[in-house]
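Here is subunit A:
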Amino acid sequence: MTLLEVKAVAKHFGAVQVLNGVDLTIEAGTVTGLVGDNGAGKSTLMKTITGLYGTDGGEIRFDGKPMTGLNPGQRRALGIEMIYQDLALARQQDVAANIFLGREPVKWAFGILPGFVDKAKMDADARKMIDRLGARIPSIHRPVGMFSGGQQQTVAIARALTFNPKLVIMDEPTAALAVREVESVLKLIRQMRDEGIAVILISHRLNDVFEVTDRIVVLRQGRIEADLQTGKTQMREVVGYIVGAH
Partner candidate 1 sequence: MTKLKTVLLASVLIAFGSAAAAADKPIYGVLMKTLANPFWGAMEQGVKAGAKAAGVEYYLQAVESDQAAEPQLNTCNTMLEKKPAVMITAAINSTILLPCLKRANEMKIPVVDLDNNLDPKVTKDAGVNIAFHIGSNNETAGAQGADYVAKKVGKDAKGPVLVIEGLSGNITGQRRAKGFAEELKKVAPGLEVVASLPGDWDRGKAANITNDILTKYPDLKVIFAANDGMALGAVETVFAANKGKQVTIVGVDGNSDAVKSIKAGRLTASVAQLPYLVGKQAVENVKKVVAGGKVDEVIYVPTLVLTKDVLEKGTEPMLKYVK
Partner candidate 2 sequence: MTAIDTAGRGDAWRRLQFFFDSKVHVRLESLIVLALLCVAMTVLSPYFLSVSNFLNILLATSTIGVLAIGATLILSSAGLDLSLGSVLGLSGVAGAYLSVELEWPWFMAIIGALGSGALAGYINGQLITRTRIPAFIVTLGMLGIARGVALIIAPNGGAIYGLPDIVVYLGQGRPFGVPTPVVILVLTALIAHYVLAYSRFGMHTLAMGDNEGAARATGIPVERLRRELYAISGLLAGLAGLIFMARVNAGDPTAGYTYELTAITATIIGGTSLFGGRGSILGALVGALIMGVLQNGLNLLAVQSYYQQIAIGAVLIIAVYIDQLQSERERKS
C-alpha cells in the first residue's frame, strides 16, 4: 500500500537549487534507506515532507491526501514523525516535556481551569516509552541537556514513537551512538517495520543501511540518482551512485 507519494518536488534557498524535481514513493511496513553526499538535499527533502519547509513545485501526498498547506503539527497528527538531525530537543526541559512537546495531555486544573498539563500522566507514559526502548536514563525529571548524546537520541526516538506514527523519518539517528546503542536502534527499526510502520533511514553508515533496509534510494544534487533493492545491490554500486561515478 502506498503511504507516501512525492511528485516532482522542487525547492531552492535563495540562488541555490537544492531539490530538482524529486519523485519518491514509500510503502507501509518497509524500511527505505536514503543516502547521498553531504549537501545532497536529504534533510531538506524530508523537511518538505514534515512541513517544516514549503515547496516551490510538485506535490506531496500522504495516505492519499495532499499535504499542501498543512503545518508540521497537522502532519504529525496524521502520522508523520521525524527525528531531526539538527532540531533535536529542548535541552533545558525534562524527558516527559520533550517527548510530549506540542502534544501535552491536558486536564482541568482545580476542576475549573482548562488547558493544564497532566504531568502525572506525562511522566508515567514517558517512563513506559523509555522502558519499552530498553534505554537507560538517569532520571526522567532531569533536563535532557544533562544527558549523553545517545541518551538524548533515545528521547528523540521516544518522541517519534509515542503517538502511533505511520511514517517515521530518521535523519542520522545513529551518528552519535556507541555500538551497543546502534544495535538497539536497528532492532527498533525492524520492530517498527513488523508493526507496519514505514521507516525512512538517512545515514552515512552504509553498513547499518544495508543491515536494516529493504530498499536504498540515492539522492544526488537534488535528484534521485538510483532506487535499488537492498538484496540485489552491493556497497560498491551504492557508493558509485553517491559520488556520481555511474
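Basis for inclusion: all candidates are chains of the complex that A comes from, given by their letters.
Going forward, a contact is a pair of C-beta atoms (placed from the backbone, for glycine too) under 8 Å apart; a residue touches a chain by one contact, two chains touch by 3 or more; residues count from 1.
Given the structure is predicted, the values throughout are model-derived calculations rather than measurements.
Q: Have a look at 1 or 2 and point out the one touching subunit A within this complex.
A: Among 1 or 2, contact with subunit A goes to 2.
Q: State the interface residues of subunit A toward candidate 2 in the complex, per the touch definition above.
A: My answer: residues 50, 52, 71-77, 82, 84, 86-93, 97, 101-104, 106, 109, 113, 115-117, 119, 141, 146, 159.
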